[in-house]
Structure formats: structure tokens, C-alpha cells
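Please read the structure below before turning to the comments.
One chain of protein is taken out of this complex; the other chains stay put.
Labels A, B and C are assigned to the chains in the order they are written; within every chain, residues are numbered from 1.
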Amino acid sequence: MTATDPLKALRDEVRAANVALATRGLARFTFGNASAVDRERGLVVIKPSGVPYDALTSDDLVVTDMEGSVVAGTLRPSSDLPTHLELYRAFPSIGGVVHTHSHYATAWAQAEREIPCLGTTHADYFHGAVPVTPRLTDAEVETDYECNTGRAIARRFDGLDPLRMPAVLVAGHASFCWAPTVSKAVEVAAILEDVAHMAYDTLRLNDAAGPVSSALLNKHFNRKHGPGAYYGQPGGRS
Amino acid sequence: MTATDPLKALRDEVRAANVALATRGLARFTFGNASAVDRERGLVVIKPSGVPYDALTSDDLVVTDMEGSVVAGTLRPSSDLPTHLELYRAFPSIGGVVHTHSHYATAWAQAEREIPCLGTTHADYFHGAVPVTPRLTDAEVETDYECNTGRAIARRFDGLDPLRMPAVLVAGHASFCWAPTVSKAVEVAAILEDVAHMAYDTLRLNDAAGPVSSALLNKHFNRKHGPGAYYGQPGGRS
Amino acid sequence: MTATDPLKALRDEVRAANVALATRGLARFTFGNASAVDRERGLVVIKPSGVPYDALTSDDLVVTDMEGSVVAGTLRPSSDLPTHLELYRAFPSIGGVVHTHSHYATAWAQAEREIPCLGTTHADYFHGAVPVTPRLTDAEVETDYECNTGRAIARRFDGLDPLRMPAVLVAGHASFCWAPTVSKAVEVAAILEDVAHMAYDTLRLNDAAGPVSSALLNKHFNRKHGPGAYYGQPGGRS
Partner (left out) sequence: MTATDPLKALRDEVRAANVALATRGLARFTFGNASAVDRERGLVVIKPSGVPYDALTSDDLVVTDMEGSVVAGTLRPSSDLPTHLELYRAFPSIGGVVHTHSHYATAWAQAEREIPCLGTTHADYFHGAVPVTPRLTDAEVETDYECNTGRAIARRFDGLDPLRMPAVLVAGHASFCWAPTVSKAVEVAAILEDVAHMAYDTLRLNDAAGPVSSALLNKHFNRKHGPGAYYGQPGGRS
């Protein structure tokens, strides 16, 4: 790496994102990875496979092209790289992807249930129920498994805006989250875990608990994300 | 702010209360806010919207009049300000309001269930079941949403003494707590979360668990709060 | 307090026990208290009411006689003192009592269910199901409430050996634990909470889960406590 590495800022952000997965309790052991894409250069920066978060340096990160060929780095990329690449191809508006086995989101994924929007915490970040993919077929598992995982997500999002619904549950596996930047994608993953936990306990208290009204969903989502957003501070400091 | 700011003590207390929401685990991310009222001056001090707790200074706080017009501060006030103002108008005996999305209290609010008084921990602080509001109508959500949230709470408290029942669950949203001071309101929010958690697990063990008797409710509530209170130390040190 | 205070060692142990309730997560806020008895002198050392654990000094502790009259100390004793005194009277073999609202033990008490012996962790410390008292009558609550709490425990233990069953759940309230010393009573309270938590989750997985066999119960209890105990190190270092 020379001092003029054009990907330096992105590398640093990807490294910080991966470290945050561990420090925020979203990834235990090595169960999770974060990547970012440089759309102009057609390059993806991703965590190397199986390296502990606390030992990760920016130089350990792997850089690949959009087909997954390594263009920089000496380590093997995350085995989930093909899923990340499929998401970057399917969702042109996103810049970062985060995969974790965070506890409650994974429980919903294993239960093969979407997370209903039971309250305003959820509505602040996700416009409706967080979807779950169908199971992959045996053929999809046996050949190009990680790639097919990404394709199943893309199919499930037919008709959905990935910026209004920045997360998915993969049946029998765990969650993937995304955002315009990888830093924001980590925040989505943290909120997803929180929302998954609250929805879990809400259903224990009332298994017939229904989603909030469309009016309340739109009110809260748009209060933070719509054109007339009035949450936080205009132009930053939020 | 000059050294003679008459609201300095109140600002410091409001700042400390907001910071305590985070350090006590009651508010994750920026999900929560605390305010206090100076009844004599007709002024309210409240957290600015979307500012992280650990970066909050007393000067960041926003001061408004009782109608919500900003009279000091350069940041936008919490988007929940109109709810706080409604509570100050409806409940003349209170001096501080705390809003959090603390985990278990929010689960009960999302489940649209009141928290029954299942034990003496609850009875020490809340005189009976913690009430839940009905859902807002679409019209109430679409116009003056935050104000209507406060009005729904006030209607729900028709006939209740807010100092004997210092908390409410807003359906599909979360809790609001209050007390004579904002510091005490933070303590109420902490106890509410604890009580909500214990009631949750109690019902998992016995879904027919009933409330304590009126005799036990009165005994414990009055042991701490009645005219013949004998818990703690007389005149302080408790 | 002079340097020759004959209760100094006991005071220090009681103070350490009360502090441990907080640091071990057994008592949140001021929900808990520990005491010890000096049988020879007929004196009880107990936490003062409502004083936070982290501010507690040995001199803050209150010393009373066996009828609860204060013989040393300037603060008001714990409001639960009469319950402790009843236990010391009913169970001559015990030297310390601990009362906490620890989370899971309290949930079982609020659910008015005894904790069945579902595994060897439980059998290592409690010889059978941890019992729960019946509810107090209104008359028992309204007059001499704390004393009647102790009497209800003593009645429930008719035929039970308090050293083989060193804990009880008081219906709608929480737990009391005891042991030959107050330090050991804190350990019992910690184990009780752990066992209560495991039994809770076991029943979620299998609501028909049955108690261990008498053979296994006796094996484990006696392995640690019987005359032929072979757990730990003989004569200490355990």
C-alpha cells in the first residue's frame, strides 16, 4: 500500500465497520463481515475470511473487482463475498453491506418469519415488515451457494426500494443490511437487532399484536427520512 | 449563556437526566429525551433532536415557552417537545418528563397491554396497573401527531393522580414518565423498565398470575409514599 | 464505635454482604438487605433502610436486640427487620439472612410457583423444590405486615430443615435466603437466582420437564453437603 492508495479512506471505513460489528455485540466469534463498494472504480473492499475483528488492520482487507477477482491483498476474502457482490449489482443505490449473525435477527431468520412493524422504533428505520427469503433449493445450495444467497435476496426485493427497507433475513441463516455507506449499514444492523429483540418480546406478551397503522408507519418513517423530515438537526449535528 | 443564567441549575439537571438515560441503558441510539419545566417563568428546557447523549452539553439544550416557541438555543428541540408540553399543561403537579424506548416497557406498549401490579416492587412505585393509551386515529397521527400523543395520555389519565401513577405506555410507541423533578422522572423510568421486565417473566411462568391484593398494594405504596411512610430515612439519607 | 466494639467483625461481614448484593447484581436500586445475628449476645446487625449500597459504611449499620429495639446506630433499620427477626427465632441453626428482589427469583415469587429441582445445579444447593408461601391475608398485611411475612415463612417450613432448604419465595413479593453466616447467605441468594433463571428457560423448552430423580437429588446434595461429601477440598481451599 502506498501513501497515495486511492482506496485508503474506504479501507479505513470498512475496517472500522468490521471492528464495530464486534464492539457493538453484533458479531460474536468471526460471524460477520462488512464491505463497501467504490462504484466509480468498480472495486469492493471486504473483510478477509476468518480473521478476528480485534486483530484486523486496513491492510488485511481484500480488494476485488465486481466479479470477485482479488486485485489487492494477500488474504482470502470473506466466503460471503459473492453475496455482497450480488447485492451491489442488484441495488445500485447502496454503498455498503453488512452481514451478521446478531442474536435476535438470526432467531427470526431461523424461524423463517418476517419481523412485523410493531412500533415506532421500527417505523423510524424500516418502511414495513423486514422480509425473509424463502429457503434455497438443494441445487442452489450445492452450486454457487453464496451467489445464490444474493440472488434470493434480490428476487425477494422485487418491487421493494432497498433504501426504504435496508435489511433482509435469509431463511435458516441470518441477516444482511445495507445503506449508502458501510458506516450507515452498521447502524442499520444495530437497529435491526434492537427492533428484532423488541418484536420478539412484544409477541410473547401478545401473540396477536398487529402492525402499526399505515398512517403511523408513514409518519415516523417520513419524519426521519422523507422530504419533509424534521427529526434531528438540519445539515448535520445529529 | 451568561454566568447569571437563571436556568443554569435546571439546564444542568436536564443535561444530567438525558445523559443518565444512556448510561442507565434506558435509551439506546438517540431514542429518548428528558425535559424540565420552570413553572414560575413558564419555560421548558429540553434535549435537542437527534444529538447523541455523550456529546450533549448544557448549552446544547433548547429552552422554549409553554407553547413551544424557542427562546434560547441554536438547535432544534426534540421532535417530542409537543408531547412534553401537553403533559406539563395536563399535570400541574409535575416538574420533569422523560421519554424512552426502554426495552421491556416498549414491548408492553407495542403489545398494547397495561402492566399489572404483580408484586411489591411494582407497588412500591406505581399505585396499580401502569396504563396504556388507545391507538391514535389516522387523523390524530397525520395532524399535530406529537401534540395528540400528549392529549391521548391526558385523556387516559382522567381520574388518575399522575403522582400516584407516574408513567404511561403509548400504544405502538413507548413510555413517558414524570415526577416533581426530572431527576426523579429518570428514576421512575428505570423502575418502570425493571417492573416491566419482571412482569413479563412472571406471566411466562404463570399466565394467570393475578395482581397483588389492594391491601398489599396500599401497604407498599403508602410505606414509601403515604403520610405515614416508614421506608428510608426521615428527612433524607435515602 | 470504639476500637473494642465486640461486633466489629460481624458489622464488617454484614456491610460486605450488603455491598455484594449490589455488585453481584442481586439487588437493584435499594431492593435488598442483609443481616446477621450474634446468638450469644442476642443482637442483630442489619442494613439501614433506603441507604444506597455504595455509600454504606459499617457505622451506618443498625444493631437491634431480638425484639427489634435499636441498641446502636443513628439510622432507621431496614423496614424488613421484623421478617429477619422472625426467621432468626424460627430457625435456630441460621446466622445470616438475605432478602433480595433478584430478577428471576422474584418472577417465580410473583407467579406463586415453587421452583422445581430440574437439574444438578439446583440439587447441589437445595434439597428439592424451593417452596413458595401462600399469600398473606388482608388482616396479616394491614397489621404487623413484616412480622407476618416472617411467620408465613416459618409456617411454610414446618417439617423442612432450613439448612437443607436455605431459601423461600414469598408470594407476590420476592425471596429470602439464609445460612449459618451472612456471607454464605449471599452465596445462596446468588445460586438461587441462577437456578431460578435456568428453571425458567427449561420450562420454556419443555413445560412438562420433571424434577430429577430422588437418587440424583440425594447424590448431588450429599456429594457437597452430606457426611460423605467429596466435592471441593477437605478442610478448605474451596
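The definition used in the following text is that a contact is a pair of C-beta atoms (placed from the backbone, for glycine too) under 8 Å apart; a residue touches a chain by one contact, two chains touch by 3 or more.
Keep in mind that this is a model prediction, so the values were computed, not measured.
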- Message: If I'm reading the header right, one chain is hidden. Which shown chains does it touch across the whole complex?
- Response: A, C
- Just name the one of A:R156, A:R204 or A:H225 that touches the chain not displayed here. A:R204
- Note on the structure: Among listed residues A:L61, A:A109 or A:A152, the absent chain is touched only by A:A109
- Go through subunit A and note every residue touching the omitted chain. 28-31, 48-51, 75-76, 79, 101, 103-104, 106-113, 135-136, 138, 141-142, 145, 172-174, 200, 203-204
- For subunit C, the residues touching the chain missing from this view: 118-121, 190-191, 194, 197-199, 201-206, 209, 212-213, 215-216, 219, 223, 230-234, 237-238
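FYI, only the chains that are shown with their structure count from here on.
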- Intercentroid distance (Cα basis), subunit B paired with subunit A, Å: 34
- Could you tell me the distance, in whole angstrom, between the mean C-alpha positions of subunit A and subunit C? 48
- Identify all positions of subunit C at which a residue touches two or more other chains, and write them in rising order. none
